[in-house]
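Okay, structure first, notes after.
All protein chains of the complex are present and in place, except for one that has been dropped.
Letters A, B and C name the chains as they come in the text, with residue numbers starting at 1 for each one.
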Amino acid sequence: MNDFEALTAALLEFRDARDWRQFHSLRNLITSLNLEAAELLELTQWKCDAEVEAMPADPAIHEALRDECADVLLYLLLIADAVGIDLAAAAQEKLEKNARKYPVDKAYGSRAKYTELG
Amino acid sequence: MNDFEALTAALLEFRDARDWRQFHSLRNLITSLNLEAAELLELTQWKCDAEVEAMPADPAIHEALRDECADVLLYLLLIADAVGIDLAAAAQEKLEKNARKYPVDKAYGSRAKYTELG
Amino acid sequence: MNDFEALTAALLEFRDARDWRQFHSLRNLITSLNLEAAELLELTQWKCDAEVEAMPADPAIHEALRDECADVLLYLLLIADAVGIDLAAAAQEKLEKNARKYPVDKAYGSRAKYTELG
Partner (left out) sequence: MNDFEALTAALLEFRDARDWRQFHSLRNLITSLNLEAAELLELTQWKCDAEVEAMPADPAIHEALRDECADVLLYLLLIADAVGIDLAAAAQEKLEKNARKYPVDKAYGSRAKYTELG
């Protein structure tokens, strides 16, 4: 059992102990993931770039970032379970796909979309 | 090295081979995570609940869901690296925190927020 | 002065009385618009379609929907002011553009994207 599987097992046990599967439609999970991502975004609200970069050095903000990242991961694991996705394998393959879309010689130092790479 | 660390190592190698760290401010990573979450949400647009539940059974949509979930994870790993977060430990601890906020006897079968649990 | 201009004038007066323009970078306004849109989305969290449709009939939820819609509009007006957009004219022209992208005979009863219309 890899780390993703172990986390997912603990998460499903937490869910089922509370009889919450009935609320976890795929739509609700995707909605919740978006809301957790927005909470992460909220931590940057009203800040300029330099202030955002300085966030991790503040212990209270570091903990808030940590909690929100954890929430995003937990919903992502629930979605992956509902859809039937091996998340670690999916990320590994997506990275390989991106490597082909953004070959080093064309993408080096460029933030252009792959559809715009010369 | 656990699975999260192995994926992060591959991801940072991909990033640095393209000299992309310069674009990966914490703000840009958080923004990108939100955009990938929105792409997942977009897959549910114009669908009723039953159609969303049926999405994983369609091979083309399954692949789209898999790709978007992978993208969310990849940006989450980049954020965790930038902030200095052990993502697996953070999720494990958040789950324990949630277990205290939502005790089984009060939260069973309820979707109320912990602040509203009787 | 049309309705949009009157609202914008009141809004800028509110902002300037509090010396808040310094925080209203275009990025922060766009971020805030996204956060307000997410608060609207949050009202649908954990609900099935039928429950979402029933929301406007509940007075407390109706007021919450009204407040969140107002917040979205207020940030949209601030963005339009910052960018230099006549919002009413922009919406009118976008509607005409959409009418050309989605001709009635091809789009009737279809939710396909215009790029997929036969």
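Just so it is clear, a residue touches a chain if its C-beta (ideal position, glycine included) is under 8 Å from a C-beta of that chain, and two chains touch if they have at least 3 such contacts.
Quantities reported herein were computed from a predicted structural model and do not represent experimental measurements.
Colleague: List the neighbours, among the chains on screen, of the chain that has been left out.
Modeller: The chain that is not shown touches these displayed chains: A, B, C.
Colleague: To test your reading of the contact rule: which positions on chain B touch the chain that is missing from view?
Modeller: 23, 25, 28, 31-32, 34-35, 38, 41-42, 44-48
Colleague: Could you list which residues of chain C touch the chain missing from the display?
Modeller: With respect to the unshown chain, the touching residues of chain C are 2-4, 7, 10-11, 14, 17-20, 22-23, 25-27, 30-31, 33-34, 37-38, 40-41, 43-44, 49, 52-53, 55-56, 62, 65-67, 69-74, 76-77, 79-80, 82-85, 87-88, 90-95, 97-99, 102, 104, 107-111.
Colleague: Over the whole complex, note the residues of chain A touching the chain we left out.
Modeller: Counting only chain A, the missing chain is touched by 34, 46, 48-49, 111.
As a working rule, only the chains that are shown with their structure count from here on.
Colleague: Using mean CA coordinates as chain centres, what's the chain A-chain B distance in Å?
Modeller: Chain centres of chain A and chain B, defined by C-alpha means, are spaced 2 Å apart.
Colleague: Provide the C-alpha centroid distance between chain A and chain C, rounded to the nearest whole angstrom.
Modeller: 26
Colleague: Can you list every residue of chain A that touches 2 or more other chains, as numbers and ranges?
Modeller: In chain A, the residues touching two or more other chains are 23, 25, 31, 34, 38, 41, 44.
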